[in-house]
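So the structure is just underneath, and the comments pick up after that.
The complex is shown incomplete by one protein chain, all other protein chains being positioned as in the whole.
Chain nomenclature is as follows: A, B and C, assigned in order of appearance, with residue numbering initiated at 1 for each chain independently.
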Amino acid sequence: MYVVMDTNVTDKQVDTVLGALHHFGLAPRREDSEDGVVLNTDGDSPREILGSIRAMPGVLQAGNLWPPYRLPARRHQAADTQIRIGPVTIGGERLAIFAGPCSVENEEMVYALARQVKAAGAVGLRGGAFKPRTSPYSFQGLGQSALKTLRGAADENGLLVITEVLDTRHVEMMTQYADILQVGSRSMENYPLLREVGRSGKPAMLKRGRSATIEEWLQAAEYIMVEGNNNVILCERGIRTFEGLTRNTLDISAIPVVKALSHLPILADPSHGTGLRDKVLPMSRAAVAAGADGLLIEVHAQPDQALSDGAQSIRPEQLIRLMTEVDGIAKVIGRRC
Amino acid sequence: MYVVMDTNVTDKQVDTVLGALHHFGLAPRREDSEDGVVLNTDGDSPREILGSIRAMPGVLQAGNLWPPYRLPARRHQAADTQIRIGPVTIGGERLAIFAGPCSVENEEMVYALARQVKAAGAVGLRGGAFKPRTSPYSFQGLGQSALKTLRGAADENGLLVITEVLDTRHVEMMTQYADILQVGSRSMENYPLLREVGRSGKPAMLKRGRSATIEEWLQAAEYIMVEGNNNVILCERGIRTFEGLTRNTLDISAIPVVKALSHLPILADPSHGTGLRDKVLPMSRAAVAAGADGLLIEVHAQPDQALSDGAQSIRPEQLIRLMTEVDGIAKVIGRRC
Amino acid sequence: MYVVMDTNVTDKQVDTVLGALHHFGLAPRREDSEDGVVLNTDGDSPREILGSIRAMPGVLQAGNLWPPYRLPARRHQAADTQIRIGPVTIGGERLAIFAGPCSVENEEMVYALARQVKAAGAVGLRGGAFKPRTSPYSFQGLGQSALKTLRGAADENGLLVITEVLDTRHVEMMTQYADILQVGSRSMENYPLLREVGRSGKPAMLKRGRSATIEEWLQAAEYIMVEGNNNVILCERGIRTFEGLTRNTLDISAIPVVKALSHLPILADPSHGTGLRDKVLPMSRAAVAAGADGLLIEVHAQPDQALSDGAQSIRPEQLIRLMTEVDGIAKVIGRRC
Partner (left out) sequence: MYVVMDTNVTDKQVDTVLGALHHFGLAPRREDSEDGVVLNTDGDSPREILGSIRAMPGVLQAGNLWPPYRLPARRHQAADTQIRIGPVTIGGERLAIFAGPCSVENEEMVYALARQVKAAGAVGLRGGAFKPRTSPYSFQGLGQSALKTLRGAADENGLLVITEVLDTRHVEMMTQYADILQVGSRSMENYPLLREVGRSGKPAMLKRGRSATIEEWLQAAEYIMVEGNNNVILCERGIRTFEGLTRNTLDISAIPVVKALSHLPILADPSHGTGLRDKVLPMSRAAVAAGADGLLIEVHAQPDQALSDGAQSIRPEQLIRLMTEVDGIAKVIGRRC
């Protein structure tokens, strides 16, 4: 069993935890290192003891096994990872909002949206060039030409480009156009792809698989990081449950849980998380209130005519209201848009 | 297929929807009543058409079947239900915060907590007298004497009492002590109990079953309302998913979904929803940001020694910080604590 | 950590497990009692060690904590519980098949079905007098008169009666008519009801809650048994998952898992488990192949006109084919219909 103490733990708090461990018949050993204070005991402990210890002041984590991931763990790196791309920092005081269409449909649309996204205060332009679609007969994206469109529209407005990569064979080509390579929900366990993205050196956004536990998600992040790429951004986008009124169940509690377990920044995607346009605003507020480092929002000028995901895209004018309310929420917890 | 329009819909919006329905080859009929504007077509429509219509301005709901519940539906009553109990209104501008111990353990504890709960700004005292426990060997609550303790401590501080009822045979007795009868998650489908609570005339709080869809939950509310009791408060408390790091997955998106479908007030219970003390604060913020009408919070002076649910109870001083942050969030959306 | 050895374990097998525990740095103690051989170590062990030990010959169970239930555990009673009711034994070599309508609709229908059910070789007549329905507007059952009908039709044909009890206040009355009181899926966590059924002394059939883990289910059985009633029959009836083509997901693997953990007999209900008439036959075969002690089957002469659950009821002539195929399967594993 191990107990990781907070970085600002007091000696008195450590002594209280040591006393509790002795009380449970365990023989704890204290280890002080540059990573902080850790208490270890031989063997493992039942859930009840772990629960009691986790509830004590100054305790960051307690468990029977080292978590199954290493590099993404807060135990490995206490300070929040901040990813700097040009003038933008992801994981800092300012929230990072990415917005744009689900799919790139044509140049005109993307350039118009990019101006509106910038005006609303977002830092990046999202848009799909290669789309993972459940049916082979659905629109699959425009491919490389869409990447050129995204890059052009983003450059014109001083925005970052984030776009999804599906195939190991595309990674190298896509690094020419994208600032952040998105690994989508369906690819979270595509280990060859995770490794290629890791090797590319580009910042990566790793969406949670729709049926992945938080531990599995952090292990997937490790596949990228083990290749030497520490610039990993997590993105909660909803998990599959029995509830059918929303497309997925956006697991807002994953945000504070990840924040405790990992130093990596985490965004939320309320568009895919709910699949419902009028739920994007309240769930954006909720995600920021829970501590998200930013948002990924689908925007479309005529959502009813979108080639994909129209029902969950908001209109550009709704994005402005969203940014305003989210900024108000952020300020309550010492952040801003 | 039916389409329910917003109460403040414009004629132009109605015409646009009528046009879209004609475009899909349907022959819509417009009905104006005191309940508002509804458009009906013969037969039902595929999901794609429903999705398009739902996304149009001015549309509140669209579906193939009248929702399977009637009395809880916003279609039945457009205005939000506000429940007035003494000086407290649930479902109004001011959030209703209920706090207290998981179980009543002794008089001294409850009186002390009641003072702290009141000082923090809560409107009600929660506490269990009859506890539904997974094992027959666990502490099952102190029963009627606990009810007396709750009533006394609440009265001393001008608080409401909310407590759980488990057994049809207890309903009448409990109405002497409680202001709100709580039907717990395990009892959401205990239809004889729902009917008895309905007949009691007391305001009821109905928690969502851990595997209940939102529709099933609203149908359970109907069992109470069909007995003539319209004072039903809903409470989202987490659903069962595959994720094990949290005790349940608090379905924050259920809050705006219920708000659209029903006129009933809805609270959130982040204590049971996460099972983790340090997640209660961020998830309280998230619930209020998403539009919850209030919160149910477990508080204990010495959580490590609690007879039940210690790991998810916050300390009284943490409740004060929670109320402050939640109040800041509420103000962003025109509400307050 | 504890390790429970099979009742027919050899000394050599015990020595091998002891050696493995020493190899993992643990200091096991061997305890021989009338319950068999158990090995204990101080403290708990990680999942990996438990997995290795569980996979060794002669090991029945290994875990860190005594299972959270006691009376239903095979550790508490090694031999299978066999429940004798008149000439019928549930949990023995012969499978116990119960069949009948979802709801009792009228006398004629029940008497006709009872004859057909008997002719097909079933041992009991099932039928609902009090129905737990999701909507208060659905047919709720005929109540006590339906119980009289069931009793009469069963007696005429030498069948047992099994029927569901919903309300603590009905238990005593129902013991006059039923041979087995069924606690339904929605009531699995209705602890006052479980206790009343326990006190009644009548054999009970406890269905698994649709979102209950196997451990929670066995703990619910304990609520009945702790009142002195050991005649508990379990019934797997499907769990709630994301798959929507079947009404529930019948968890066939729960059958061998329960058989290893508990001495109680277990039936399967493929009618509710699938909700689809033409899946009742293959899933009946599967349940028996996996080791079920019997089946609960909905039968209706005109399923299309049934007042409830018509879509999952088979016709009387289909029951005959079902019994024949199931008997063939049973013989492969040393049992029969």
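Some notes on this structure:
Heads up, the rule we're going with is that a residue touches a chain if its C-beta (ideal position, glycine included) is under 8 Å from a C-beta of that chain, and two chains touch if they have at least 3 such contacts.
Since the structure is predicted, the reported quantities are computational estimates derived from the model, not experimental observations.
Note on the undisplayed chain: of the listed residues C:Leu18, C:Met56, C:Ile85 or C:Ile320, the one touching it is C:Met56.
Per the touch definition above, the residue from C:Ile255, C:Met323 or C:Cys337 contacting the chain not shown is C:Ile255. The chain not shown here touches chain B at positions 26, 42-47, 64-65, 240-242, 244. Where chain C meets the missing chain, the touching residues are 51-52, 54-56, 211, 213-215, 239, 241-246, 249-257, 260, 273-274, 276-279, 282-283, 285-291, 303-304, 310-311, 325, 328-329, 331-333.
Against the chain not shown here, chain A presents residues 68-70, 132-137, 166-169, 186-187, 189-192, 195, 210-211, 216, 219, 222-223, 226, 240.
As a working rule, only the chains that are shown with their structure count from here on.
Per-chain CA centroids place chain A at a distance of 29 Å from chain B. The centroid of the Cα atoms in chain A and the matching centroid in chain C are 43 Å apart. Centres computed as Cα averages put chain B at a distance of 34 Å from chain C. Across the assembly, chain A contributes residues 241-242, 244 that each touch 2 or more other chains.
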